[in-house]
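Worksheet for the structure shown next.
With one protein chain held back, the other chains of the complex are shown just where they sit.
Showing chain A:
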């Protein structure tokens, strides 16, 4: 170590800056190029023409430079095409490159003349200098003229097998270029296979470019098996990853992220080989590695040591991204926002790094603020609040608004801080800064919702600022407050009346709110406000063109005139709790965005299909299936393609409603909305039909009046009724399906009124028009799988058959069945009660998987003898015992016992210890497994909120399922 101490002194005498970059100048071409930008005189083209045809090499070069400069500033110099192309035959590489640049720009507008260049290209591809070979093949690919591409094939084929890696890597990209011009040609010429071979190339840069080219080509063929990712190729990619340039690493990581490992072991081993990338200096390498890890982590069991290690490893590199340049920080923050929503645990201790710096660009500030709110918790709330208070005095209006809003969010999120938040907000209102006041009022409304009867004392202060509110959101919030607390505000009627004067100039949001507020006021103080309510009702119903407003007005009117008591119950109903988090991204979208970490999609927080044209954006990515989430990934690996489908909730309002909702999905099957959007629509329609009525009336849930924006989709859907065919498919004795379907659009078989909701198991988009939704029930000791098969295709479907894959409880259809190719082996991460099913018709075989409730496996003779119970309980080792908590269950022990009995869970004994009822219960599964339970219920207190349950079983794997069943039964 001595060299440091002895030589330090000498070196430190050098003054700063240490090493001037003397050698730099030699590379710039003579410092005179700018003059080319200034030649703008008339007759220029003629002069240039003459110069281009000059005999002197230097003069030619000068002339070409002038041409390029003119081209750059947007002048049309296409007239010089033949003259420039004439300069192409030269040994001077610089001149050649300039001519090529010109060619790339103008070849398309002069295709016939561009042919003149072909010979030179072909010749250059044979040049002994690899730089020239590569330059030729690179440029040729950029000339998008059909006639030229024909000539490109032979040189390209040679270059793909060139001895020099520089040429090969250039040729690899050229295949992608050619594919963009003429995809068919690339396929016919077999270039794709050559490209695939390059993945095994000895040079890592060649591998990286081949991967990039293949990924791009594969994107425009979503269903091709082009990027045949299998463990062998993955291994090759991981090897190249360690050796190639930073950009190559990004290509490879982005490609890896599309792979779905076969099992958790493979997943872990890939993760282990990717984690070193987190220390790369290039942020894009880091974020792409994070993407791979975030995705593959889904497959790792949470109790694995490695899982915890991986989580810990992710935080430091994410924090490091925040010391990058501001633009990169912005991208990083947008991504961190997603990561925090998916896995809050990663950054929960890193709040401080998101504190806003005075000099941060505004876009960084706003994003940091967003993340601060997400990370706010009881542990750090004091610090966060202190920061937010600082921010609220800043200059940028958007930022200040967001900071004020953030204070309100903190109050709602962390109860302990609510009081301080409210007082901070009141301080801010005192500043009288207009937008601060308005923002504060909007959030205070939410605080009132969250903590009723706690902070209403501040209403007086709020009312003082009534006049300064000019934004619709703030006005609406204030009106809501006045209406909601009308009984405490003496002059509530005057206040509301003052708004009524300019009723028609208000925005819809305010109008709706005003209508509701006055109705509330009327119900609270009927005597003095009759006139007011009549006034608003007539304004809303007779003088308004807005259907939302009119409908709401009519409903109130009718309600008030027919049954004022009911009106009171509806309008002044207790409001549901508001959620703690806002602006959460919808889970399916979030999953998709996690698969797009680092890309524009993650910056926009929109799926690629929302901003990419053509076929590239259509593909929806999914996280690999783990506990109860996500559809299968768009993966060429068929084995992994059958993970479970999320149980899309269809309300249990009876069949009619179910069918209505099905209609909703139909209008566009071919170009139709992708699955996540569809389910969103479905939910919307459901809301409107079922729960929608309440929200229409008294309850302005989160978006003030916003959720009433009528849903025309429902009406429109009636017209396009498809052939929907509910079919009850009983496990024992099937076979009637063919006949049923030949009826084609006949009347559906009536189904039992007590049906549990059906879930879409196989969306039509995945099965060439066949949609399957279904549910499992247990009736009279028989397990039934009820399915609704909907034909959404244009043609008739016949020849149906069904088969189940091997599953945990040995379920099998009880009818004669055709034998189909078996599905890939059951993956360990799937829940036990997962069933993989294959359905066949005349078109194809479709695979899907679904979960059945474990309760249908409980047999009727599941009641154990007392003595046997005791013995068995002792006999089962304590390791097999699992404990669970059931929250918010309002049943006493007898009611619970009765409820459970109906799903074949039998109570054997009951005793009371220290005010708690203990129920001892047993159940037996079809395959003979006994499950014993001890349910602890708080007796005497009908409002107890938590009961706990211990489950013992020789096969402890089933405990989780059984518990879920308990929860479902007890809460139902």
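Keep in mind that, in the parts below, a residue touches a chain if its C-beta (ideal position, glycine included) is under 8 Å from a C-beta of that chain, and two chains touch if they have at least 3 such contacts; residues count from 1.
Following the convention adopted for this analysis, contacts and distances are computed from a predicted model.
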*Given the choices "Nuclear cap-binding protein subunit 1", "Myotubularin-related protein 9", "MHD domain-containing protein" or "AP-1 complex subunit gamma", state the protein name listed in UniProt for the chain not shown.*
"MHD domain-containing protein"
*Which of A:52, A:87 or A:244 touches the chain that is not shown?*
A:244
*Pick from A:51, A:254 or A:484: which residue touches the chain that isn't shown?*
A:254
*Of A:187, A:266, A:394 or A:894, which one is in contact with the hidden chain?*
A:394
*Which listed residue (A:155, A:261, A:408 or A:598) would be found touching the missing chain in the intact complex?*
A:598
_Residues in chain A touching the chain absent from view_ = 1, 3-4, 7-8, 10-12, 14, 16, 18-19, 21, 24-25, 27-29, 31-34, 36-37, 65, 68-69, 72-74, 93-94, 97-98, 100-101, 105, 108, 129-131, 138, 141-142, 144, 164-167, 169-170, 173-174, 176-177, 180, 203-205, 209, 212, 216, 242-247, 249-251, 254, 273, 275-277, 279-284, 286-288, 316-317, 319-320, 323, 325-328, 330-332, 352-353, 355, 357-359, 361-363, 390, 393-395, 431-433, 596, 598-604, 608, 611-613, 616-617
